[in-house]
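The complex is shown incomplete by one protein chain, all other protein chains being positioned as in the whole.
Let's turn to subunit A:
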Amino acid sequence: MSDRLDALESRIAELRAGVRRAVRARDGAAARSLRADLRAAEHAWDSLVTAPSEDRPRRRAAGVVTVRERVHQALDVLGAPAQPRLVVAVSEAFFAGGLRSAQLTSIRRDEERSFRAAPYGRPYYLCAALTDRLSPARGLLAQSGWPLERRMVGPLSPRVDFLTCARAVAARVAGAAEPSQEALRLLARMGRNIPGGELVELGRDVDPARVAELAAAELAVHAERDTLHRAELARRAREQLDDPARLFGATNLSTVGKKGITA
């Protein structure tokens, strides 16, 4: 590739000299055509320089990996239940991307159908996070491989999950040799909403270590109470729910009515 770049650079130099000569000779037609050639050469040089190197197969894999695998990858990075919007953003930032929120609306239902038809037939399922009524939480995606506690949503859990996700994204960005623009933007957006991170500017360089530090600081405030809530909810889920309901949530009203609100 560098050979082609060298060749282009010498051609650009030649063309520039040619344009100068033509202008001095007041040969308008020749100058115009030489300028056009020069622009074409410069354009080719630009696209060669900015083209992604072949060792980063960013968009290529998109067609092969299924939607559920892509969601799984993203959730693996996050390590906490997340909304489709965030899953899409993470997939876009660290993987091939190409997910659309609309594709994720029915995924939980499809997974549940598959689980009920052949329980544990797949290595993992994309399942629901459970509310304090042990019903599926609106619009959250989780993984069957996680401990039950992690999939519980107490009153503090949405915030704790957000901070956990922010920390995970920061770690991932810090570990990457050359994080993508999407990744940096995602990190900045998350960092801005953590106390102390108000000054994080979109589009500027974000310090992943700083974001992780801020997230950890706020996590420390909530962690204890949240862990208690989650343990209690997980205990109830183990006692009251059968396997499918433990993964996809209880829809039965009787379980709700008996217990009322406890959290």
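Heads up, the rule we're going with is that a residue touches a chain if its C-beta (ideal position, glycine included) is under 8 Å from a C-beta of that chain, and two chains touch if they have at least 3 such contacts; residues count from 1.
We adopt the following convention: contacts and distances are computed from a predicted model.
Student: Could you check which of "Rhamnose ABC transporter substrate-binding protein", "Secreted protein", "Sulfate transport system permease protein CysT" or "Ion-translocating oxidoreductase complex subunit C" matches the UniProt name for the chain that's left out?
Tutor: Missing chain, per its UniProt entry: "Secreted protein".
Student: Which of these touches the unseen chain: A:11, A:35 or A:159?
Tutor: Among A:11, A:35 or A:159, only A:159 touches the chain that is not shown.
Student: From the list A:19, A:34 or A:86, pick the residue that touches the absent chain.
Tutor: A:86
Student: To test your reading of the contact rule: which positions on subunit A touch the chain that is missing from view?
Tutor: These residues touch the chain not displayed: 82-83, 85-86, 131, 133, 135, 137-138, 155-159, 161-162, 165, 190, 192-193, 195, 198, 218, 221-222, 225, 229, 253, 256, 260-261, 263.
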